[in-house]
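Only one protein chain is missing; all other protein chains are in place.
Up next, chain A:
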Amino acid sequence: MDPAEVEFLAEKEMVKIIPNFSLDKIYLIGGDLGPFNPGLPVEVPVWLALNLKQRQKCRIVPPEWMDTDKLEEIREQERKLETFTPIPSPYYMELTKLLLNHAADNIPKADEIRTLVKDIWDTRVAKLRLSADSFISQQEAHAQLDNLTLMEINTTRSFLLDSLNYMYKLRSNLQPGRSKDY
């Protein structure tokens, strides 16, 4: 899976915007949106919010978790615990990147938020690698990891699967008795 595909899936999340135009309710296949009235907040999916923002037709309201204090709390908890803490949104990395790239003016303390999210990401990926290493070195057959997001899984997927394949090959050497079929 590409990171771009994960980003595409993340764009389905809902975010609040404040439009500056008015439009009646629109009926899309995925659901109904609107009605849009200038100055009144409305919930739309991220893909629409970004499009409207680029055309300067709205103002994006940052989600509640995108706040320096909350993120600092999450970061501290992430560093203390050995397991993964539950995070407020399963697509935090993608949403941060999208919203901060396109709507940085609507989000207070954008740079700090970027740094905090990067810290949280680094801590979580380090924990993931540690757990992958212990999984392989103790040759366990089963591991359970809660609260992982798709993006994190995606970065290690190909490497972990390949190494587990090789380990399986080497382990099948330990059981001889395969017939030679030439």
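Everything that follows uses one rule, which is that a contact is a pair of C-beta atoms (placed from the backbone, for glycine too) under 8 Å apart; a residue touches a chain by one contact, two chains touch by 3 or more; residues count from 1.
Convention: contacts and distances are computed from a predicted model.
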item: Candidate names "Centromere protein M", "DNA replication complex GINS protein PSF3", "Origin recognition complex subunit 3" or "Nitrogen permease regulator 2"; UniProt protein name, chain not shown; value: "DNA replication complex GINS protein PSF3"
item: Residue among A:N20, A:Q77 or A:T156 touching the omitted chain; value: A:T156
item: Touching residues (missing chain, whole complex) on chain A; value: 2-4, 7, 97, 101, 129, 132-133, 136-137, 139, 151, 154-159, 162-163, 166-174, 176, 178, 180, 182
